[in-house]
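One chain of protein is taken out of this complex; the other chains stay put.
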Amino acid sequence: MKKLSALILIIVLLFAGCSVKSAEDYYGETQKPSDKKVTVSVNCRTAVEYLKDGERVNPDILKDYEVGFKNGETVFDALKTALKENRIQFDYNGSGDSVYIRGIDYLYEFDCGDTSGWEFSVNGKFPSVGCSAVKLNDGDKISWLYTCDLGADIGNKYKGN
Amino acid sequence: METFSVKNLSFKFNNAASRALSDINLSVSSGEFLLVIGESGSGKTTLLRMFKNELRPKGELSGEILFLQKNIDELSDNDSAAKIGYIAQNPDAQIVSDRVYGELAFGLESLGLDNKVIRARVSEFASYFGLSGDFRKKTASLSGGQKQLLNLAAVMAMEPEVIILDEPTSQLDPISASEFLDALRRVNEDFGKTMIIAEHHLSEVFKLADKVLCLENGGVKACGKPSELAAFLKGERIEQTLPVSARIFNHLGLDGGCPLSVKEGRAMLGEYKNNHQISYKEIKTDKKIIDCRDLWFRYDKNGSDILKGCDLSVYQGEFYALLGENGCGKSTLLNLINGSVKQYRGKIRRFSDRLACLPQNPRNLFVKDKLGEDLEMVNNSYKELSDKFNLSHLLDRHPYDLSGGELQRAALCKLMLTKPEVLLLDEATKGLDSFAKNELGAFLRALTNEGLTVLCVTHDLDFAAEFADRCGLLFDGGITVENYSNPFFSSNAFYITQSAKISRGIFTNAVTYDDIIKCLDAGDGV
Partner (left out) sequence: MNTFRNLHPVTLLCCFLYITVFSVFNFNPIYSGLSLCGAFLFALVIQDKKAVLRSFIGYFILLILIAVTNPLFSHNGATALFFINDNRITLEAFIYGVTLGMAVVSVLYWFRCFNEVFDSEKYLYVFGRVSPKLALVFSMTLRFVPELIGSFKSVNASQKRFDKSRGRLRRYLSSFSAVIGQSLEDAVITSDSMNARGFNLKKRTSFSRFRFTFYDAVYLTVFTVLTAVAAFNTASFEYYPTFCPPELDLRTVIGIISFGALAFIPFVYEISEEIRWKLSLSKI
């Protein structure tokens, strides 16, 4: 009995900081208006080429979508807002400034081989830190690109450590 | 043809001052049953180990040992393992495998035989020794007697020329011991295997032997036919260990063939019949110290009852011997009294809470590297008691290095340091030779005279007859017979001592050798 109540306590604590919403409520939320904006696009051209049997036809998961942001928000926040408003699925690991995007629109890392996964560029440059560590600036163009070759096929050749 | 021929054999252990064996000449012919006797330390084990290359201790050896007319050193490893079988005292520690058939196969596996041959041999010898029913069982589930039979069967499966046995029955209860000796006799008769056996309890084995070798201080004291040797040993200390018939024969100073069996003994004693009454001490029954009423006990919920309404009263200051066959619940009753298990019905009243229990394996009482430290652990002022138990010269020794008798004395001493009022003993005489047994009995008697109560579980009828005030027989979960030792043993039919068997109907209440001698001496006066 002691063990059981301890277990329940742990579970309650784990979920204490979480907000649980139904799918309708979650997608029904609208962003507050803001005058600063960035553009988010999500593209999986390389996966379309890799998955030859036509599993994926459209390389553009999200095309130049504009989202507003507040001071201090990061690339991760922008992606979240953009995907939420378009009801696109995504999946991530981690928290704080070390968030890692595992999959967008059911396309996951490793789905196209051992060296595949999601990377992002801000105004054409690929930062070497996680998406939740990069602060947004007004007018940034953020591209989320799927790579099948550690970035080499999307113009971010891996240079080793 | 000679199986072994030993010429001028001497042996000295490395770092030893004197020789362990000196100038031994011996010949063992094929099919012969040779019994080796001698007191502890006379070199019995050392001699037996000389015959087995694998077990020969390190030291200086002179003289020669011929096995089947070839020097034993030239024997191939294969032949030495297969042709010469060896069985030691401890039935448990000799077993290697976890399954009975695995144990039977062990030697054959060593010889590299293939599965088919092993299967045939193993099944033959399992059925010969009555182990077929236990074939697939775990070796741990066998009784001590069955274990020793298994050891014998495992050696026999290798089809040896000769079997060497070092006190094989010393750890067995008397019934298992005589079963084991009977198996040896059958092997000897059915297969003509040569047997070399060292023993210190001679009442059963003596009459089986073709030849007896008596060792003393590493040399041959005498060697000859059993009846001749028994007569020759008259007046020696070792005479005490001989069968009762032979001892009476020597006491009477008769001529002719010395009787070795009960039958011959009775025939000899018949002429001396008289009406002398052996008297025995009656105990005070005014103060009970343990009172068990209607005890029921089982180990498992679904198991069968071990005790079924058992009653037992033990009075203060008495020496009570609890007898019964293997697995009849003697030790269980002891554990109940000790409080380590609990009955599911019935009541135990203990009029003293100062109980001490001497376990079957007295080694269990010792945890230190020196005996002195172990005693000190209980009580700092142990000197007086250790002197009393004659342990003063052993205090610096490791408890495991003590001989059986010394260890038993040390165990007794350690328990007495806790100042118990009741002493419970579980098979206290197991593995002791006659001398150590008598010494232990005398100590216990002295302690009861000082007011200690002794409750002893034992298989050893002679020990009970000699030292106990009262005896009880546990059978079918209850005490079925209970009486003073003398009437107990003289009225039972089967559960009696050798002496009682011999003197039955000739003398009244004579259940030990001393009783018979008393009767004889009383008869002389008439």
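Note that the chains take the letters A and B in the order they are written out, and that residue 1 is the start of every chain.
Definition applied: a contact is a pair of C-beta atoms (placed from the backbone, for glycine too) under 8 Å apart; a residue touches a chain by one contact, two chains touch by 3 or more.
The shown structure was predicted, so the numbers you read here are calculated from the model rather than taken from an experiment.
Touch with the chain omitted from the figure is made, among B:N361, B:S392, B:N449 or B:T480, by B:N361. Considering the full assembly, B:D77 is the residue among B:E60, B:D77 or B:D387 that touches the omitted chain. By the touch definition given at the top, chain B reaches the unshown chain through residues 52, 54-55, 77-78, 80-82, 85-86, 88, 90, 92-99, 101-102, 105-115, 118-119, 122, 136, 138-140, 151, 154-155, 158, 340, 356-357, 359, 361, 363-368, 377-378, 400, 414-415, 418.
Contact between chain A and the absent chain runs through residues 15, 18-23, 25-26, 80, 84, 89-92, 103, 106, 108.
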